[in-house]
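One chain of protein is taken out of this complex; the other chains stay put.
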Amino acid sequence: MIEFHLDDRSGLAPYQQLVRQVRQALRLGVLREGDRLPTVKEVVARLAINPNTVLKAYRELEHEGLVAARQGVGTFVTVTLADASLAAHGPLRQELRRWLAKARRAGLDDESIEALFTATFRAEAQEDIA
Amino acid sequence: MTAIMQARGLGKRYGRRWALTDCTLDIPAGHVVGLVGPNGAGKTTLLSIAAGHIAPTTGEIEVVGARPGGDPGHLARVGFVAQETPVYAGLTVAEHLELGARLNPGWDGALARDRIARLGLEPSRRAGRLSGGQRAQLALTLGIAKRPELLILDEPVAALDPLARRDFMRGLMEAAAEQELSVLLSSHLVSDLERTCDYLVVLTASRIRVAGEVEELLATHHRLTGPRRDPARLPAGQHVVSASHTDRQSTLIVRTEDPIHDPAWTVSALSLEDLVLAYMSEPAETGPRRVLEVQR
Partner (left out) sequence: MIWLTWRQFRVQAAAGSAALAALAAVLAVTGPGLADDYASGIAACGTDEACEMFARHFFDQHRTSFQAVLAVVLLLPALVGLFWGAPLITRELEAGTHRLAWSQSVTRTRWLAVKLGVTGLASMLVAGLASLAVTWWASPVDRAAGSEFPRMTPLLFDARGIVPIGYAAFAFVLGVTVGMLVRRTLPAMAVTVAVFTAVQIGMPLLVRPYLLPPTRTTVTVTAGNLDALMADGPGRPFQMRVEAPDPNAWILSNETVDRSGRTVKTVPLYPGTGPCARDKGPETCVAEIGRLGYRQRLVYHPSSRFWAFQWLETGLYGVLTAGLGGFCFWWIRRRLS
């Protein structure tokens, strides 16, 4: 079972944060096919948020085909992403580790590495759109 | 679903002072509605009218489809947790539940007992000896267990510490999720409402400034920054909520349904708090001085 949390300073709408946390959990293998998501009441009682926010997040996940609601029983995960993503991305991760080591040797601190990665990632994305 | 509250030209005068002026609202059911405004803006007046505790001077109001406060049947459909969450100091927790059971036809005794047990409130304890947070929870239990369609709460967490505040909101949201309850609560702090409300009403200096679904409000309000210019010369669809200028730069908060094309502006999104503050500092028609005075 996944436990949600909210970050008030993330800049993301609460429902988007919930959606993202489910996706993340799927990727990390915390959630697998057949797992039940917490009920709306449970989430609301824990986070003190509007029930409609949770409903909206679950609808979005349903729309993306990641979960399915079963009347009166709960909302269940319908896919497993962990194996596909993490296992398949092993070599990529290796490469990224090597690159990180190289960056440190070049004298970059954590913040600079993050900034470099984000800037490059964004530039790449923009080129794709253009 | 019907509207939980419809008001037309609602006003309330105390002596010479208008506590509420020309209030027109149409709030659909199924929302958690936040009523936000500075202290003394008229929030309590509006909520007391909605609960049927005071009669309006002008205008009309319908709450869950009927005029408030009229008959016991209608009273049973609307719950009200008053400011400072009053309870009878001399009565025990159990006696409060007994009171609820005897005075409300739709009383859900199991729900009330369950809530009290989960909160760890001793049934034999006198309400006068409860902490502020426990007292608020007891008042909330009375409000929820009568199983209303709409629960109105007047500044329920204003006097509570952050932990009690969070606990109270958890209980309230849980009830809203479980009972398909519409909730209308007021606060002078937006932060209390940010996570919980999906519908917002801003009230300052006795007037409604803006009302609508939070998502829609956030989608239609923008902060524009750019070279200094006169806000009166903006396109027709853009309503300026607030404007501030330096000698070179203008910062505007505008409401518009249309996309903003002018390349001179840098457009950024607003947080709910920014949006509310923009409306609160908006000069009222009666004069900007009074608004500031009330806000202090």
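Labels for the chains are A and B, by order of writing; each one numbers its residues from 1.
Here is the rule we go by: a contact is a pair of C-beta atoms (placed from the backbone, for glycine too) under 8 Å apart; a residue touches a chain by one contact, two chains touch by 3 or more.
These numbers were taken from a predicted model, which means no experiment stands behind them.
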Touch partners, limited to displayed chains, of the chain removed from view: B
Candidate in contact with the missing chain, chosen from B:Leu10, B:Ile27, B:Val81 or B:Ala112: B:Val81
Hidden-chain contact residue, picked from the options B:Met5, B:Cys23 or B:Ala139: B:Ala139
Contacting the left-out chain in the complete assembly, out of B:Asp22, B:Glu95 or B:Glu178: B:Glu95
Residues belonging to chain B that touch the chain removed from view: 48, 51-55, 69-73, 75-76, 79-84, 86-91, 95, 98-100, 102-106, 139, 142-143, 146
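Heads up, the rule we're going with is that only the chains that are shown with their structure count from here on.
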Inter-centroid spacing, chain B versus chain A (mean Cα positions, whole Å): 33
Chain A contact footprint on chain B (complex, rising order): 30-32, 166, 169-174, 176-178, 194-198, 215, 218
Chain A - residues contacting chain B, complex: 6, 8, 13-14, 40-41, 44-54
